[in-house]
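Partial complex: the chains shown occupy the same locations as in the complete assembly.
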Amino acid sequence: MKDNKVIITAALSGAGTFKQNNPSVPYSPEEFADEAEKSYKAGAAMVHIHARGDDGMATHDIGRIKETHDAIKERVPNLIVNLSSAVGPMATPEQRIAQIVEIKPEMASLNTNSMNYAVADRKSGSIMFEFIFTNTFAMLKEFGEAMRDSGVKPEIEIYDIGGLDNFLLINKQGIFTQPYNLNFVWGTAGGQAFRPGAFITMVNSLPENTVYTTCGIGRDQFPACMQSNILGGHIRVGLEDNTKMPNGELAKGSYEQVEWAANIVRSLGREPATPDEARKIMGLI
Amino acid sequence: MKDNKVIITAALSGAGTFKQNNPSVPYSPEEFADEAEKSYKAGAAMVHIHARGDDGMATHDIGRIKETHDAIKERVPNLIVNLSSAVGPMATPEQRIAQIVEIKPEMASLNTNSMNYAVADRKSGSIMFEFIFTNTFAMLKEFGEAMRDSGVKPEIEIYDIGGLDNFLLINKQGIFTQPYNLNFVWGTAGGQAFRPGAFITMVNSLPENTVYTTCGIGRDQFPACMQSNILGGHIRVGLEDNTKMPNGELAKGSYEQVEWAANIVRSLGREPATPDEARKIMGLI
């Protein structure tokens, strides 16, 4: 807990949440810019983006993604934009990395393990929809190299402790540069649920010079983010992960969860990092 | 640690170890019977089997698997035989479960998550070979139902904490009967490495009436099995997981690792379970 500044990321829109779930989920570049600006004003230093088509479906169209990226940068030039390299189950590995190489955002997500990825009913255990989210070792390496060569800092996504081990293994090849930036994701159907003991084990397993943030899906969002704040990590919130507030009401936007995060950060005597402070912490400058 | 009896399983031969690695890896039904008998005499209550062709390659040929299964049962009638439902990367889901339904072993493995599965060099981090080990939620459900309908008790294989969550989710559908039998697998390239803290977290997350054993790949084998003994779990050893003994020499056979396990079990004042004691513990009778 050396640093008093906590990076808050707003994940404005993933592949699985729609306006039907929460009308503030952005589809158009303009809507993304609106949500990004509100989140920035609430204390976010970074936004994480899955671009959408006008119909709301995840897209891997480079033009649309670039348009979305640029709309945000134009509106809030100083905000860090972190693009996803997981642009929907229909995208090929080539399509997933091509948009990153082309657009060259400051950061991009890099996934560490192949896994089941499902929409499930938590009560009955029934699976409404599933696919295999493919992230082979070869892809981890190739995406890592492509990002390095494009000057894009990877955010290493960890859905399970084994994902951390996959990163540690491939990292021996010398692809990644310090500081490493990891994101622990809790509560996807297919990945691990939030457990404080697992979180501690993971933090104790990190290599030197590693920065970590965390996000939780659905009901795991708020406790996982709170736990990260206690352990000395950073926080990611947003409608990609959860459409609601702790009281069960729909969030007015990702920004309302950013306000939640800023409140928690200040509750331990810390402050939300500005984008430039975040750049320094994550080694972007 | 209620029970003073510890079940030792010998995994005689997986899909990745060959006679080139250790000449005691069995290929023929006769060799399987030999290794099973030696393991039984050393204290094993169960053997876990991946049948092989004469060339040593993993096979999903039902005839060959049944011949292997039967050779063991003929030689050591009381031994529990646990067949793998992961019979090599070339087998389809249908082939994987068909052999189980046909042969109806007392137990069979049931995998809980899709994952990268690789042969890697631990020092350099380079990947020699990899494939996606496919175990969708749909398969977890279908395999579970098929085993239930065939009177085969599943051994739930957990390669990552998320695999435990996958089991807990699907279990809500009421497919599995208590006691649940889980195996925590540590150290595959693609799954999680052995960490005592993760082991404790997993044990603390188990539902009531759950029996667990553990195995570790390569260097993780001996410490993981020792940890299970401390926490009150059971132990799986064998050439599938590791070809060597702690001193670095090749194991004379899976049975030498069974002797190792029996020694560790007795070092905490417990005794290896007989097959009938194991049946009682795991709910096979």
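Just so it is clear, A and B label the chains in written order, and each chain counts residues from 1 on its own.
Simple rule for what comes next: contacts are C-beta pairs under 8 Å (C-beta built on N, C-alpha and C of every residue); 3 or more make two chains touch, one makes a residue touch a chain.
Here the structure is a predicted model, which is why all the values come from computation and not from measurement.
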Handout entry: Assembly size in copies, with 2 chains present
Key = 4
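Basically, only the chains that are shown with their structure count from here on.
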Fill in the blank from the handout: Rounded to the nearest Å, the gap separating the Cα centres of chain A and chain B is 36
Practice task
Enumerate the contact residues on chain B facing chain A in the complex.
Solution key: 113-116, 118, 120, 122-127, 130, 132, 134-138, 141, 159-162, 164-166, 169-173, 189-193, 195, 197-198, 200-201, 204-205
